[in-house]
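Working notes for the structure below.
Right, subunit A next:
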Amino acid sequence: MTDTKRPREPFAPWDRRSLPGLFDVDETAERIGYYKWVEIKLFEALGGWVATVPELDVKLRLGTHCYHHAWHAELFDKRLPELREMQTERLTVPPNDHMVEFFESMTEPEAAHLTIEKLVGVYRVLIPHKIAAYTYHRNGTSEITDMPTIRILDFILQDEFNDWREGEMLIQSMIESPEELERAMSHQTKLEKIMLAAGGIAGPGSIGDPYVEIVEKN
Partner candidate 1 sequence: MRKIFPAEELARDSRFIRQSNEQRMGDPRGARIAGGNAGDALAKLTPGLPNGPDRARALMHGIFVGEIQALEGAGRTCWDFELGDEAPLALKLDMARQCWDEARHCEISVVLAEHMGTELGEYAENALLYEAACNPDPVLRLTGVNRALEGLAIDVFNTMKEFGNMAGDPVLEFCEDWMLADEVTHVKMGSDWLRRLTENDKDRLDKALEFQKVVDRLFSFNGFRGEEDDSPIQLTRRFRELAGFTDEEIDEIADMSRDARSEAIT
Partner candidate 2 sequence: MVQVSVKPESFEMVLYDAAVIGEVVAEVAERLGVDEAITLNIDETSPLGRSKILSYDPIDLWVDGGALENTQRPRNFGQARSRDTIGRLLLRILDRRSGRFDDAPADDELDLSQFAAWDVHNVGRLERIGLGGQKKRRLYQFRNRHGFTDTADAAFEELWGSSELSWAEIERISVGCRP
């Protein structure tokens, strides 16, 4: 018979989650507001581009990915009130004006012959930056107090990796000449410069700061 009175540790020996995290409630809510804004802008753009892209496989992938990012926006939207933000629109904002400029540039291409540019903006610039910021957040936040955010980010990151891979393969399949490669690279550079100024999808500190500050000793 099981001895129901025998005490056990609340954390099993293999459960090494730790309490401290990088963000307090307000900081978490602020970052999630930025993420939500980015996801909305992205799903709107993907939806808009569907009609402008003649390549049938790309058209169908954009339609599919459009929903993935809408769902991410919905997950973040539901998380905000749990972080004491009842007016969710209040935090659904870009981290800075550079991010607004980034989306304006990313969504500029419309013509049917610009599929490479459309894909590069999303799959070579934006999504890698999203993966970076989400990973930093996921790994840095408290594994106990902020587990709901980690759970959301895990689901989302799974989508991001899959979508990134599909998008990257579409790009590779569309680049057939040095000129097209040049187009892809120069568009990427243009957008990366704006992203650099923005500091990442959540502004400066999107992926933390790895540099060590040296304090003068003498």
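Quick note on selection: all candidates are chains of the complex that A comes from, given by their letters.
Everything below uses one rule, namely that a contact is a pair of C-beta atoms (placed from the backbone, for glycine too) under 8 Å apart; a residue touches a chain by one contact, two chains touch by 3 or more; residues count from 1.
Model, not experiment: these values are computed from the prediction.
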### Selected neighbour of subunit A [touch, this complex] from 1 or 2
1
### Task
Please name which positions on subunit A make contact with candidate 1 in the complex.
40, 43-56, 59-64, 66-71, 73-74, 77, 107-110, 112
